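Every protein chain of the complex appears in place save one, which is left out.
Chain lettering (A and B) follows the sequence in which the chains are written, and residue indices restart at 1 in each chain.
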Amino acid sequence: MSRLVAILALAAACAHSGRQVGEARPDDPSWPRDGGLRIAYAGELHEPDDVGIQRGFFARVWRFITGNDESDELYRPYAVAVAEDGRIAVADPGRRAVHVFDRRKHDYLRIKAQLRYPAAVVFIGSTLLVADADARTLAAFHADGNPAPLPVEVPPLQRPAGLALDARRGVLYLSDSAAHRVYALPLGGGQPRSVGGRGSALGELNFPTHLAVDGAGSLYVCDAMNFRIQIFDADLRPLRTFGQGGDALGDLPRPKGLAVDREGHVLIVEGYFDLVQVFSAEGELLGVFGGSGNQPGKLWLPGGAAIEGHNLFVADTFNARVQVYDLERRTP
Amino acid sequence: MRAALLIAMLGAAATTPAASRMSSIDKSKHNFFGPGERSPLPGMDVCQFCHVPNRLETAGSVPPLWDKAGKGHNAALSTPADPSGPPLALRWAGSTLRCLSCHDSTVSSINIVFRPSSVSLRFDQIADDGRRRDAARSTMRAPPEEWLASVMGNHPVGIPYPLALEPSEYRGYGPRATLLATGDWQPDPRTRGLKLFTDRSGFDVISGTAGVECASCHDPHGTPNKYFLRIPKERSELCLGCHRK
Partner (left out) sequence: MSTALLLSALLAQTQPMPDVRSTKHNLSSNSTNTVHAVSEDGVCVFCHIPHKAAKSKPVWNRDLSYQTSGLYNVYTSTTLDSNVGQPNGASKLCLSCHDGTLAIGSLLNNNLGPTTVQMANGVTTMPVGPRNLGTDLRDDHPVSMVPNVGSDPEIVVPPAGDYVQLKEGATPGVADSVQCTSCHDPHLPTYKFLVKSNTRGALCTTCHSKPGWIGSAHEQSMAAYPASGTQVVSDLACLSCHAPHNGQSPSRLLQTNNLSFGAPFPWNEENVCYSCHQSGGTGIDPGTGRGAPDIKTQMGKATHHPVELAVDQHQPVFTTHLPEPESVLNSNLHVECADCHNPHQVRPLPGNVHKGMKGISLSGATVIDNAAVDLKQYEVCFRCHGDTFATFIPPAPTRPPSGSNKRTEFQTTNGAYHPVAGAGRNQSSFLNNVLDAPDGQLKGNDWQGNRLSRSSTLLCSDCHNSEATNNVNGSARNSSAFPKGPHGSVNQRILRANMSFAVGSMNGGPPFGGYNTNNFALCFLCHDEQRLRGATVNRSNFYQPGNVSSGNGNLHNLHLVDKTNANCMECHYNIHSNVEAANTDYRNIPSGSPSHLINFAPTVVRFNGADPYYGDRPTKPRYGRNPSGQPYCLLQCHGSDKMNGTDSTYAPPSP
C-alpha cells in the first residue's frame, strides 16, 4: 500500500471542536506552524494496486507473459467522482477512457466505448455518467461497463464540461461551457431547465466548467472565465458570487475542480498556482494547501475534485494521479 | 511589475474610447468577452484572462482565516514566472502551462492532451523523481506501443532548441552535449518570426539556453494567420522555420 503519512497543516481559528494539533511539513514554508485544523495527506491513486485491487491470477499471468502492462495506470486524470458504493471513477482523457476502481469488490474496470474526451464523471446510484466534451455527448454505463440508458433528457450540447448530482432532489446538473449555460436535468426525464448566458453579471456565465452541489441543494458553478464561483439555489436562481482573477492568496486565476464538504466549506482547485483553496460558503478564504510539484501532496495542473465523506479527491493531471486529502484530523 | 505596467497601459487604452483601437486580440477568440466585444466594466480588460492581474502587491490580500498567523504566505506564489528569478524546477512551468490550463477541452474546444513523450523526443530523465514508485516517473516515458490507437501526439514543447546550432539546456533538460545533426536545424528561427524563450520565461535568449514553448509558434494575442500561428502554415513554411529537412 502506498499511503504515505506526510501531514499537511492548516491553522484552525474557527470554533470547531475536536481538532487536534498535527505536524507541519518542515520543508514547506506555506504551512503555518502553530496549532489548528490540519489537513492530512491520505495517499495517491495511480493504479489499481494503490487501492488494494490486486490483479486477478490470469491477468497477472498475462502481464508476466507480455511484459509490464502499464495500461491500468492513470495517464491524464482530469475529473474524479466517488459513488455511494465506494467506487472511484477517474476520467482520463489522455487514455480516452474512464477508470473505475471498486474498492469493495477489489475490481478494476476501464471504460473506453469510443470516448473522445471524457471531461466529467458523476455517479447516479450505481450508474456512471460521463460527459464527453469532444463528442458533445453524455454517456451512461452500468457497473459492469456496459452502456446504460441515460436517466435524463439531454438538450443539444456544445461542450459538456461539468457534472454534479443533487441526489435528494433528483436533479443532474450539466454545464455546457461553449454555450455558457448550466442545465438542470431532472432524473427520470423531464424538461431541462437552464441558466446562464455569456456575460459577467450575476446570473451570467463565461465558460462554466466544474460543478458541485451542497447539502442544501445549492449549485456551485466554476465560472471559469469570470474567475469566480457562482452559487445558485435549487431553482437555479443566482445567489451570489465570490472570487476574482489575480495572483493574491484567494484569487482564482484558473479555477478548476469544485467540491463542498460536510461543513459547507467550498474547496476549489486552482490550476494556475496548483493549489486547493478552501472558502467558507460566503466566500471568505479559509486556507490553501498544495503547491506546484510532483512530491506527495503537491499538484501539477490539477483538474476536477470530488468529496467522499471527509476525504477530498483531486485529479492531479500532470502527475498522473488522484491525490487524496483527509479534511479532518489525521495523525501519523 | 511588468504585468502591472501592462495592465495600466492597456487599461488606460480601454477606458478612453476615442483613443482606443481594436488590436488583434480583440477580434480573436482569446477575447473572452466575446470576439469583437469590449469589456463591460472599467477596470476589467481583455488582458486579465491570461495575464493574471497583480494584486499581491497593490491591492493587498486578505490572509486566510485559518492561517492568520501565516500572513498569507503562499509557497507557490513565492516562485512566480519571473524573468529575473530562478528557473522553476518543473518542466512546462513556462508559458506552456498557462496555455494548457485552458486548452483542456472545457474552456477551449481545442484539447491538447499533453503526454510527456510529446514534450521531449527522448526519454526524459530530469523529471524522474526517484521517490515515486511509478506515477510521475512513468508519465515522462513514451506511452507503450499498444496505446497508439487511443492517444494522440503533440509537437514537443518545454524542450531546448539548438540556437546557433549549439546544444542547449532548457529548464534543466539538456539531452545532448553535442548536436547529432546540425544540418537538421535552422540556426535562428527568430529571424523567421518564431520565438524562443529562456528558462525563466524571458526573451533574452542566448545560445545554450533557448527553449521552445507553445508560444514559439503561436502568438496568443492573435495574428493574421489561422490558429494564432506566427507564420502561416501554407507550404509547411512554419515547420521549416525551425526544421531543416
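Going forward, a residue touches a chain if its C-beta (ideal position, glycine included) is under 8 Å from a C-beta of that chain, and two chains touch if they have at least 3 such contacts.
Treat the numbers as computed from the prediction; the structure is a model and nothing was measured.
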Full-assembly contacts of the left-out chain, visible side only, are chains B
In the full complex, chain B touches the hidden chain through residues 110, 112, 115, 117-118, 121-123, 141-143, 145-146, 148-149, 152-156, 192-193, 217, 226-227, 231, 233-237, 239-240, 244-245
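Quick note on the criterion: only the chains that are shown with their structure count from here on.
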Chain B contacts chain A in the complex at 32-34, 40-41, 44, 48-49, 52-56, 59-70, 72-80, 88-90, 92-93, 97-98, 100-102, 104-107, 109, 111, 113-115, 127, 129, 131-136, 138-139, 143-144, 146-147, 150-151
Chain A contacts chain B in the complex at 2, 10-14, 28-32, 34, 36-37, 44, 46-47, 69-71, 73-76, 78, 93-97, 112, 117, 119, 133-134, 159, 161-162, 177-178, 198-201, 206-207, 209, 224-225, 244-251, 253-254, 271-275, 278, 280, 284-288, 290-295, 300-301, 303, 318-321
